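Working notes, structure below.
A single protein chain has been removed from this complex, and every other one stays in its place.
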Amino acid sequence: MKTKKIVSLVLGSMLAVSSLAACSTGNPGDTTATTGGDTPAVTDGGKQVVDFTMFAAMSGKEKAEGNDIMEIIAEKTGVRVKETWLTGQDAGEAIGSIIASGKLPDLIDGGDGSVTLYQNGLLVAWDPYLEKYPNLKELYSEEEWDKFRMDDGHIYWANVFGNSYNNTATPTGVNGEAFWIQNRVLEWGGYPKIETLDQYFDLLERYAAANPTLPDGTPVIPYTCLCEDWKYFCLENAPMFLDGYPNDGCVIVNIDAGMDNPKVVDYNTTDTAKMYFKKLNEEYAKGAIDPDFATQTYDEYIAKLSTGRVLGLCDQYWDFAYNIMGPFASPLTAEDGSTFRLDEIGCDYVPLGLTAKAGMAQQWNSYGDELNQSSGCAVTTSCKDPDLAFEFLSRLLDQDIHNLRFWGIEGEDYLVDENGLFYRTEEMRENWKSDSFKAKHTCEYSYCPQWQGMSRDGINRMMPGEQPSEFILSLAAPLQKTFEAYGVGTYTDFLGSAKVQTGPWYPLWSWSNNLSSDTAGGVAWKDMGEVKHYWLPTVVMSSDFEGDWANYMDAYNAVNPQAFLSEAQAEVDARLATAKSFGWTAPTN
Amino acid sequence: MENSILKSKRTKEVDINKPKLTAKEFKRQWILVVISAVYVIYGVIFYYLPLFGWIIAFQNFIYAKGIGGSKWVGLDKFKFLFKDKKFLMVIRNTFCMGALNLIFSTVMAIVFAILLNEVKNRFFKKSIQTISYLPHFLSWIIVVAIVHDALTSTGIINDLLMRFGILKQPYQYLGDPKLFWGIVVISNLWKETGWNAIIYLAAITSIDPCLYESASIDGAGRFQKMLYVTLPGLRPTIMILLLMNIGNVLNAGFELQYLLGNGLVQNVSRTIDIYVLDWAMDARNMDYSLGTAAGIFKTVVSMSFIVIANYIAKKRGDERLF
Partner (left out) sequence: MSDISGINFEKIKHKKKMATEDIVFTILNTTFLVLFAVVTLYPILNTLAYSFNDGNDAVRGGIYLLPRKWSLRSYHEIIFERAGIRVGAKITILRTVLGTLTSLFANALLSYILSRKKFLFKSGLSLFWIITMYASGGLVPTLILFRYLHLTSSFWVYIIPGMVAAFNVMVMRTYMLGIPDSLEEAAQLEGAGYMRVFASIISPLCKPVYATIALFVAVYHWNSWFDAMLYNRFDPQYTTLQYELMKLLDSVSASTGVASGAQMGASAQNTITPITVRAAATIATMAPIVALYPFLQRYFVTGLTIGGVKE
């Protein structure tokens, strides 16, 4: 991740005085409507294809010229969109420089810079088009749409992710956080029930003692932990989950006094926190934790995981899993000369929802959509034909085009059985995993509106990854066996989180991630982070845990965490009040 | 005799009659003046005009409101910086790493250039030089990955030290604040010495070969020639580069520090630029004013360093910038 951020630092002195002077850029009329690819082509149908540009303030992969499905969609909708992604800047910098350069794309997802675009009056309001295009309106309920309204009462963007059609979410994967363990360890231990840290580390240690190396001679590491930069959540936020709370990210929101009387609690100072770090400290002393955990970079971390030598870790799925799938599926040579694959010997990780005490309910995974209203797909004032742009966004949600985007071309990318169920052959699946194939063939328009969940035909899912039949086939044999042993069908079931209605303030990280240093609480939040960055690895490696824990607490309390907590409480109260004004009532149970 | 060469050369450089601004002199130099004017116009447009952006350091600048609409806050942003103990700490880190880098990289580049110059075999000389400047083309990301590789608990350094029985257990070099600056300096030397030496190698070519001949006749050995002919010949270049780089001490990098740093060494690893990045560059709430204030502070310090150093150089009769 650092490597991602670092590129933006390469500008050296430029950044030193990265000042924004917008004496005249605040004027939307100033920006000349210019778009790339201005020679409209004519499709077979005789329609003129309009070329739009789109910028998404995220990392992404550019599509090749003449991409197959892009051309088909262009033929059907009359619009072709050239996507450009973030390179070497963060979203704020990119949006700032795009505004200053006076050249905007037609469509934009400003990410964290979305508000800046709005404040500069560079976006076209969705409101009239929502009435005109029911496909778009269908995306959210009235209440949800209201969350997107800016202070002028209009809607300027729609978040496109995590939105399931008719609320028919069928979660298969766990994209969030858990203590992960290689399924061969569970198999070796006779598929035990692991609920606490003690049981977890005990199994890891015993397994490592009995199986100190992999077939190729690499020594195993029972547990490692990433603490680079903002990804130190792998180390720091487990106490929140261990106490049975969902991922609010910055605090625990205690609802013992009822859902309409939530109390913010600091998870850094709880008994559970101390217990957790003491446990890590003991394990470190025993040599069960990677000695380099405190200084490793993300690349080193991924390299370690890719060798299959790490038995356990705490992380969010997206942060490590996609990067190690390739290496896990590649053949390796064992010491005896035979070949093996890591996924075939059971190195794939499964999630464990550990708690402070056995038998507690936990919410490592929370069900339901997490609506992030702070950014989304938008049309700019530079767009030469806003109506066409909205029509296009709406057409993208038509089932036939949605299928083209995410399933591909029938017969070529997927097949349909006699019951109308979509399925893919091994080759088709492999194709859709290949970057160069995707650049030339697939066209997801991944930052434009889209659906998850059950498709309109009632048989298939909107996306292949959600299709249960497709999901099981994507698992390696030992993993299927482990799932069977525990009697579960998906990662979500494996983790076994309680199905609890989260509070209307959830997730609170959408607030803390955007805290600025303008307020005392914001300053405290930054300072707390710095203190924890130093002290958490220090207490884990300490030879005097109690003494260093006391030092840590002193340093922690010195940066005024109370200021942060009261602002968090205020935010929770405010979100609760907003929800109530829309008729939310506390569930009775 | 070496001294006499030195002296004559030095006095020649120092002895610059300051020209008087007279009509006759002006007429004689008109072409130079006209061309200079073109350069000044160019400089004003491309370097001085953008400086108007500095005024936002005195505002609570909000992008959407622009300079006209943002609130003026006077010196508040500067006060925020200097009240923060952490800012003083990052100044210390930046200055110390900058100074260490300046000293070591200058010395190493000169030594390398002089030693390379002593090589007689052209092929050998060319090969060594080409190899030595190649790391300049690698990004810090690659270099830091290699440094990390060498310094982890199973890396080559721990491996060697344990093999020779110097260490019993692997040592966490990257987590030790005492070692951080050293690692930064060495990484820098490794990557840039060959590249930095290029200027000195070019400068060596301007040394009058007669000086070597007469030094030989006087019985000077190779060491003496290096010390009394090559080094003094490099003196103007060394001085100019030193003067310019003194102004860059506070710009002494953040890419390397950022990539090498971690929570355990944050108190010695963070530089002014990293501080600005952490505190002013929130995507949502960019504090451009604070970032600009830090930038102005750096410029002011850099310029005062330069002026002082230039003054000293002038006093000593050395090469100077202006």
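Letters A and B mark the chains in the order given here, with residues in each chain numbered from 1 onward.
We adopt the following convention: contacts are C-beta pairs under 8 Å (C-beta built on N, C-alpha and C of every residue); 3 or more make two chains touch, one makes a residue touch a chain.
Here the structure is a predicted model, which is why all the values come from computation and not from measurement.
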item	value
Hidden partner chain, touching residue among B:75, B:107 or B:134	B:134
Touch with the omitted chain, as defined above, among B:51, B:88 or B:160	B:51
Hidden partner chain, touching residue among A:329, A:415 or A:574	A:329
Absent chain, residues of chain A that touch it	3-4, 7, 10-11, 13-25, 34-36, 53, 55, 58-62, 64-65, 84-89, 93, 96-98, 100-103, 105, 161-162, 172-173, 175, 299-300, 302-304, 306-307, 318, 322-327, 329-330, 406, 429-430, 432-436, 439, 444, 446, 450, 452, 463-466, 470-471, 474
Where the unshown chain meets chain B, residue by residue	13, 16-17, 19, 21, 25-26, 29, 31-33, 35-36, 39-40, 42-43, 45-54, 112, 115-119, 122, 124-132, 134-135, 137-139, 141-143, 146, 149, 190, 193-194, 198-199, 201-206, 208-210, 219, 221-223, 236-237, 240-241, 244, 247-248, 292, 295, 298-299, 302-303, 306, 319, 321-322
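Quick note on the criterion: only the chains that are shown with their structure count from here on.
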item	value
Rounded Å distance between chain A and chain B, as computed from the means of their C-alpha atoms	41
In the complex, chain B residues that touch chain A	52-57, 61-69, 140-141, 144-145, 148, 152-153, 170, 172, 174-175, 251, 254-255, 258-259, 262-264, 266-267, 272-273, 276-289, 291-292, 294-296, 298-299
Touching residues (chain side chain A, partner chain B) in the complex	2-3, 5-6, 9-10, 12-13, 15-26, 90-93, 96, 99, 111-113, 115-116, 119-120, 227-228, 232, 291-292, 294-297, 299-300, 514-518, 526, 530, 532-534, 536-538
